[in-house]
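Presented below is the structure to which this report refers.
Only a single protein chain was left out; the remaining protein chains are all shown in position.
To keep things simple, chains are lettered A and B as they appear, and every chain counts its residues starting from 1.
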Amino acid sequence: FKPIDLGDGHYLKFFYDAQFGYTGRNTGSGDEGEDSTNEFNFRRNRVGFIGTYNEKLSFYVQTEYIEDKNISPLYVDVSDDDDKNFYLLDAQIRYKVNGNLDVVLGKFKHSLTRENLEGCFNPLTLDRSHFVYAPFKTSRDKGIGVRYEVAEGLLQFRGEIQEGRTGDEGNGSPDPGSNLRYTGRVHLSLLDKERGYGYKGTYFGKKKILTVGGSAQYEADAVYGDTVDKTDKKDYVAYSADIFAEYPTDLGTFTASAAYLEIDFDDAYKGANPDSNSYGLNGERKGQYFKAAYMLPQPVGPGLVQIFGRYDNFEFANLNGFYDNEVDFYAGGINYYLNEDKLKITAQYSQVTFEDERGTDTNMQDFSTFELYLQVRF
Amino acid sequence: FKPIDLGDGHYLKFFYDAQFGYTGRNTGSGDEGEDSTNEFNFRRNRVGFIGTYNEKLSFYVQTEYIEDKNISPLYVDVSDDDDKNFYLLDAQIRYKVNGNLDVVLGKFKHSLTRENLEGCFNPLTLDRSHFVYAPFKTSRDKGIGVRYEVAEGLLQFRGEIQEGRTGDEGNGSPDPGSNLRYTGRVHLSLLDKERGYGYKGTYFGKKKILTVGGSAQYEADAVYGDTVDKTDKKDYVAYSADIFAEYPTDLGTFTASAAYLEIDFDDAYKGANPDSNSYGLNGERKGQYFKAAYMLPQPVGPGLVQIFGRYDNFEFANLNGFYDNEVDFYAGGINYYLNEDKLKITAQYSQVTFEDERGTDTNMQDFSTFELYLQVRF
Partner (left out) sequence: FKPIDLGDGHYLKFFYDAQFGYTGRNTGSGDEGEDSTNEFNFRRNRVGFIGTYNEKLSFYVQTEYIEDKNISPLYVDVSDDDDKNFYLLDAQIRYKVNGNLDVVLGKFKHSLTRENLEGCFNPLTLDRSHFVYAPFKTSRDKGIGVRYEVAEGLLQFRGEIQEGRTGDEGNGSPDPGSNLRYTGRVHLSLLDKERGYGYKGTYFGKKKILTVGGSAQYEADAVYGDTVDKTDKKDYVAYSADIFAEYPTDLGTFTASAAYLEIDFDDAYKGANPDSNSYGLNGERKGQYFKAAYMLPQPVGPGLVQIFGRYDNFEFANLNGFYDNEVDFYAGGINYYLNEDKLKITAQYSQVTFEDERGTDTNMQDFSTFELYLQVRF
């Protein structure tokens, strides 16, 4: 929606963004969890507001509401869930010091990975990698961030100081100290510039992009290697490097991107009683993803067609009870853009394979997933 | 509120709808639960948005917020409740293919009963029947629905494919399979037509209505008759038939409606360890309601007066620990419409009687309720 002009430079913009569709997984249901599972649900379901106080000061708040989700990236949990997960995803107060310098306060995305910063409604494939979420505050966190651009966006520097880990002693996961989390990122954007707070996974053939970036994140004394004796404090450090290229030609638009990510707790998982946050899906790991797409130069019917594929490979310190468990994710699919990201349909078929499959629990075994989603943005 | 015109065919409409008032029950409090209980609360408290993308595509989202409710239809639970039940009641993406064919995606009402489809802010009596909710997803569910009208609304066909039962093994209620729930409904609307997604409980004497309808709902392998051994799978089937008539005359407006509902789990409640969802208030039962009203032809003071009564009779497979427990509900009251459903006051006195009352627990004994509610719609 267009902003509503309320005079004196005040604008208020309302939006409703949704991704709704069908997910089918070949496992997870029935007596032994070996039957396939069907789900209709929202991937994202967001009401939000953007308001400007003047040219410099503005806010951005958006809610997320997902209920009773059964099929998650790696697991199926078929249960009636009474939790109503209605929460504020973002609550940002933004101050534009000048054309090159922005400050943000509140709850907002950190800059550890490019994909975390790629808009959820502008991905190239159905969604970002399942394996690039940061520990603790996976995607957003509360704090203060600064973004500075030089040479008209050729270089962008970002830095954030955020809450980070807050611990949970009651769940056997005490926090060694109330330390803040620091994130830094720099990118070099050649050709057309990628500017601002977020990236896109594709520019619909309207821009020529070649951007390379690198990020790091750090929190001192983030976990105990021994949570029982409260000893063996370990720092948290993460690194990421990424490249994104999109090039429109007469034959269509070609897009390719890749990133490497390493999450490190200094081998806390080898400790006597390691903090469960230091390993598992969001814990210590390293890996990379590659994704690529081709968009046909002409519309097919009323919309544009983009064929995509991706491959993720991550090695987990400990996943599903196995040390050094390697996971591969393969996906292929198609985006059908009726009006860019305002109205699109995406179909994706994907497979997840584990180096180490476990016993009879289908949540620890290879599986495949088919997803068909409609995206609308008002 | 009127929609805000945002140009290019985009409209955004905001609404706030509330029912607030007093409920008094003659039991439920005090040392033995035999003292009367008083409550001020919202029955409904909804903020919502409707937006149009163009003439065909639109959305409808509304939140519901009720906190710390003590008096429910059949039970009193006087306790400080820390749960803040803020959730999205509806989140619909609507696509109007043409004047006769509509498609809806997201979370929306299913079509099992006419009363479930009668707007919560347009009931004839204080509220719909307490006994017509479907098992599992009682009123709304996620999925896809189609509505097709022929002969300018004389006939309306509706069909929905939705999530249905999702199970909860942790609570001793595993789902035999990830099956979807199917609902179908047809109505014949003589005289003035009832068209669109929802019905009303009264048309304030502005329309002559005679509509008869029938519905069915089905989910395969919805429950186990034996949840321990995970055997004795039972299908879920439900049927309903209904009639609604409203006729304005010089002597006033007469309204009458009735419906029959049967919920069937193939006697799962007789199983070795039956799923608790297969019996009780929302489980296996059959019954009917009758309701009628008379609206005076002239205003009394600034508003219109409507006197109403209703009678519900349902036989439950097992309720409060008794097999074949029959419940009667009698209610009478008055609606005072200051501006149709925008501003009205409703008073209702009702009695619930159980065929089988149980011991000293007043939650299993006959009771009466007085309710006085103000309804406002902005």
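To be clear about the criterion, contacts are C-beta pairs under 8 Å (C-beta built on N, C-alpha and C of every residue); 3 or more make two chains touch, one makes a residue touch a chain.
These figures come from a predicted structure and were not determined experimentally.
**Q** Looking at A:Ala91, A:Ala258 or A:Ile345, which makes contact with the chain not pictured?
**A** Residue touching the chain left out of view: A:Ala91.
**Q** Just to verify: which one of A:Gly28, A:Gly167, A:Gly225 or A:Pro248 makes contact with the chain not shown?
**A** Reading the full complex, the residue touching the unseen chain is A:Gly167.
**Q** Looking beyond the chains shown, say which of A:Ser72, A:Ser178 or A:Thr249 touches the absent one.
**A** Here the residue in touch with the unshown chain is A:Ser178.
**Q** Spell out, residue by residue, where the missing chain touches subunit A.
**A** 4, 6-8, 10, 12, 49, 51, 53, 57, 59, 61, 63, 85-88, 91, 93, 105-107, 136, 142-144, 161-163, 165-171, 173, 175-180, 230
**Q** In the complete complex, which positions of subunit B touch the hidden chain?
**A** Output for subunit B: 1-2, 4, 14, 16, 18, 20, 28-31, 35-42, 45, 47, 65, 67-68, 70, 78-80, 84, 86, 342-343, 374, 376, 378.
Just so it is clear, only the chains that are shown with their structure count from here on.
**Q** Specify the angle of rotation obtained when superposing subunit A on subunit B by their C-alpha atoms, rounded to a multiple of 5 degrees.
**A** 120
**Q** Just give me the whole-number Å value for how far the CA centre of subunit A lies from that of subunit B.
**A** Each chain's C-alpha centroid was found; their separation is 39 Å.
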